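Single-structure report; data block below.
A single protein chain has been omitted from the complex, and every remaining protein chain is retained in its original position.
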Amino acid sequence: MTERFAAIALKIPDNSAFTARQALARLGIELGRVERSEVWRCDDAGESETFAHRVASNEAMFNPNKHRLTILTENRPRSGEVWIERRFTNDGDRLVKPIPGVEAARRYVGWRLFDRNGSPVHRPALEDAVRLLLCNPAIDEARYER
Amino acid sequence: MALRPDEIERIAEQLGRDPTDVELYAFDAQWSEHCSYKSSRRFLSRLPTTSPDVIVGPGEDAGIVRLGEHAGATYAIVVAHESHNHPSQVVPFEGAATGIGGVVRDVLCMGAHVIGVADPLRFGRTEDRDAHQRYVARSAVDGIGAYGNAIGVPNVAGDVYFEEGFDDNCLVNVVALGVLKESDIIHSAAPRGADGWDLVLVGKATDESGFGGASFSSVTLDEDDEEANKGAVQVPDPFLKNVLMRASYRVFEMLRERGVVAACKDLGAGGLMGCSAELASAGGYGAEIDLDRVNVAIDGLPPYVIAIGEAQERLLWAMPHAATAEVLRIYNEEFSLPQLSHNARASIVGRITAEKRYVLQHRGVAVMDVDIDVLTGKIADDLPYVECIRHQPAGAELPAVDVERVFPKILTHRDVCSREPLYRRYDWAVRGTTVLPRGAADAGVLAPVPGSRLGVALAVAGNPRYGAIDAAYAAEAAVLEATRRVIAVGARPVALTDCLNFGNPRDPEQYGMLASAVDGLARAARELGLPFVSGNVSLYNESAGGSAVPASAIVSCIGTIEDVGATILPGLQRAGSALLWVGSRELAAGGSVLADVLGITSNLPEISYDAERSAIAIVQRAMSAGVLLSCRAVGDGGMLTALARLAFDARAAGRDLGAELDFGNPFCETGGFLCEVSDDSELNLTGILKVGETIDRAQLVVNGTAFDVDELHKTWSRPLEELYR
Partner (left out) sequence: MKRRIAVLTFPGTNSEDETLRLLRDCGGDAYLVHWSRAEMLSQYDAYVLPGGFAYEDRIRAGAVAAFDPAMEYVIAGARSGKLVLGICNGAQILLEAGLVPGTGELRRPTAAFTDNRPSGHFICRHVYAKLAVDPDRSPITAGLPAGAVVPAYASNGEGCLTAPAQRLRELQDRGHVAFVYSHADGTLGEDAIPNGSALGCAGLLNVEGNILAIMPHPERDAWNFQHLERRIGEDALAPSGGAVLFRSFVEAVNR
């Protein structure tokens, strides 16, 4: 069993990312760009084909006409990124079942924030964004780079 | 690009020179099937389009019919019928969502408040868990819900079929309704005196999304093209649309208060170019647009994308300059469009000109300069077609049916079983005007004018099992069925709309089906005295392998109600009332669910307009006599299914009622009405058969066999639960 991570982002305009940037600006966090993705952590027992191919074949998760798929090489958020997980209602298992070889999965919403120079934001700014807007402490948990 | 070499030659001939890139793309859009109706127009003129109820017939973005009087004003209903089939097959969530978005703008731009939508859906078979069809069937429904719910327009009617013929091409049709006072209609043609008026573009920033949509929706779908077609994916933004609608309502109010006449048109196929050219030329004017003044999402977009791209959530106004500043203020400040979506706004992008040319400026260069009448003129492809032949084999005599064994199979049939798993995802109660719960009656009913008793009913129909046998018959049956449904809730039918979903017109047989379907629509509409007020044609619904969808003339019927308090309520009402069958007694099962379940062929039920008119008159007489307690039009699954639905709806409203029914073959789909009446002494019983009576326990006793209503309800409710879990 291997833990694998797939990030699926929109290649069409992401309205939620646009609104997050606007709302954070109103809260005093000025950003150059916000990227949002769905991050899937999969307990994978598959061997036959590559993991990426199997994820890409699951239409419910991935549509090449609108999504971009990245297989993450490191199993944690990248710099400037936070993964938000719903603590009580994670529907990951149900959604990824049709992927052959995947036994279980968790779903996170990944937010990656970039400053006006295009660099990933530093940890304090990221934590501010999480505390002020991106995470509801009653229901969500945030995972950082380390 | 979908233009053919001979068409490109024709353009060069008309211009007297080689077209520019922008001009080529412009003609590609304007001469696409989607915009030009080049191969369907010759038939469409056969449809009746007038009646005393019609205020605006086909030709504008939406049709308008009279609703009734309230507080000294005449109210009217606006209706538009569109399809979004090709996009929904490729990107079903976005495709189906933008389908709603587009048709809602068609209604909005007539100056109306949008009050309801309905979705006729045709999906392929979804039993195979890995089938693309399954994904399409799920995601399209999600897209419809997500969009309609967010803009706050109730989804009040619709139907769905799952047939193999739609495996490669789903059909996602959508009907939208609006309401306005007759005096407040805004037209989509520049009116007299519009020379020099501002052209004001409102909404989302133009981007590459949806570029080439018009010609995309007019070509045959090939799996390998899906990646290449992605540029044509339109990105829905229902949030922006929600605000755009409300801001536009405010603009309508302001224009009324100031007595300003203006023209408004939705940006659909052909983008800003198509919309502005049609708005101007319909009034006998030309137009000049400065593409540098168009709000764009990213810099450096080529001029043909700015001009022709089909980014969603946009409207175009033409108005006298004196009104423009206030309109810009309402959209940009009061409703703060620029804060809601990147570079969304209202801005002046050009003007109406007396000279009948269509000119696009880009960075100081005229990138397009053509005679506007050539650009928007009617073109026709006089393609050959063959007379459509009924494919039905000679029908054998109907076998005796074992009701006990067959009834559960009928109720669990994919085209009969409960649709609740779909429509519970649609907000059908928003706006607080919904009179009948979604799915609980043959038609949706709304009380669209606050404080008034006026009601409007909407139903759709179009049975693809008939379409697979006979295009003309299916079209006639669709008109009859939609009309019956509206009558069954107590409304007076006033108008029809249609969407013709067919295959490749270059295939003479497919083209022949289109022709005979239009004839079928026209015949049925004339016989019932109903006009078509809006419609749409969607061709090339075929896969690369050449298999076309079953002939699908999908029809909606709009009815009006003087007092929504007189709406026929869903479900059996009381024990001891008589059940009457009003309709033909012919035992024919061609194209029925029964035929599918038994694997047999049978004659198509005969259509008799005399019988139809007399059935309608009987039902309406029972209503006005106040003896009609409940009613259903008989359709898929036949009379017994209709009876079961009446019992289910009674159950939902807390009434434990059932019925005893005695009828030879209660699964035949021969059209008519099943009526519960309190007293049949007032009715002339000619043409009526008493088939049973209601009982005070939740049981259906059919030709002596008893079924428990709760059990039947469970059986009927289950099949789609898994697909729409």
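When the chains are written out, they are named A and B in that same order, and each has its own residue count from 1.
The criterion applied here is as follows: a residue touches a chain if its C-beta (ideal position, glycine included) is under 8 Å from a C-beta of that chain, and two chains touch if they have at least 3 such contacts.
Just so it is clear, the structure is predicted and the values come from calculations on it, not from any experiment.
S.K.: Would you mind listing the shown chains in contact with the chain that isn't displayed?
M.R.: If we consider the entire complex, the absent chain touches A, B.
S.K.: Considering the whole complex, which of B:Arg425, B:Arg506, B:Arg526 or B:Arg621 touches the chain not shown?
M.R.: B:Arg425
S.K.: Where the complex has a chain not shown, which of B:Ala263, B:Ala495, B:Val564 or B:Ala622 is the residue touching it?
M.R.: B:Val564
S.K.: Given that one chain is not shown, which residue among B:Asn242, B:Thr412 or B:Ser547 touches it?
M.R.: B:Asn242
S.K.: Which of A:Arg33, A:His67, A:Arg86 or A:Arg143 touches the chain that is not shown?
M.R.: Of all options in A:Arg33, A:His67, A:Arg86 or A:Arg143, contact with the hidden chain holds for A:Arg86.
S.K.: Which listed residue (B:Leu47, B:Ala62, B:Val90 or B:Ala150) would be found touching the missing chain in the intact complex?
M.R.: B:Ala150
S.K.: Suppose we count only contacts with the excluded chain; which residues of chain B make the list?
M.R.: Chain B touches the missing chain through residues 145-146, 149-152, 238-239, 242-243, 333-336, 340, 423-435, 437-438, 447, 450-451, 453, 563-565, 567, 569, 573, 629, 652-654, 725.
S.K.: Across the whole complex, list the residues on chain A that are touched by the chain not included here.
M.R.: Its contact residues with the unshown chain are 15-16, 19-20, 23, 26-27, 86, 88-89, 91, 94, 132-134, 136-139.
Here is the rule we use: only the chains that are shown with their structure count from here on.
S.K.: Could you state the distance in Å from the CA-based centre of chain A to that of chain B?
M.R.: Here chain A and chain B have centroids separated by 38 Å.
S.K.: Per the contact definition, I'd like the list of chain A residues that touch chain B in the complex.
M.R.: 12-13, 15, 18, 22, 59-60, 63-66, 98
S.K.: Over in the complex, which chain B residues touch chain A? Could you list them?
M.R.: Touch list, chain B to chain A: 90-91, 94, 129-130, 132, 135, 138-139, 207, 209, 226-227, 229-230, 233, 235, 237, 239, 297, 339, 341-342.
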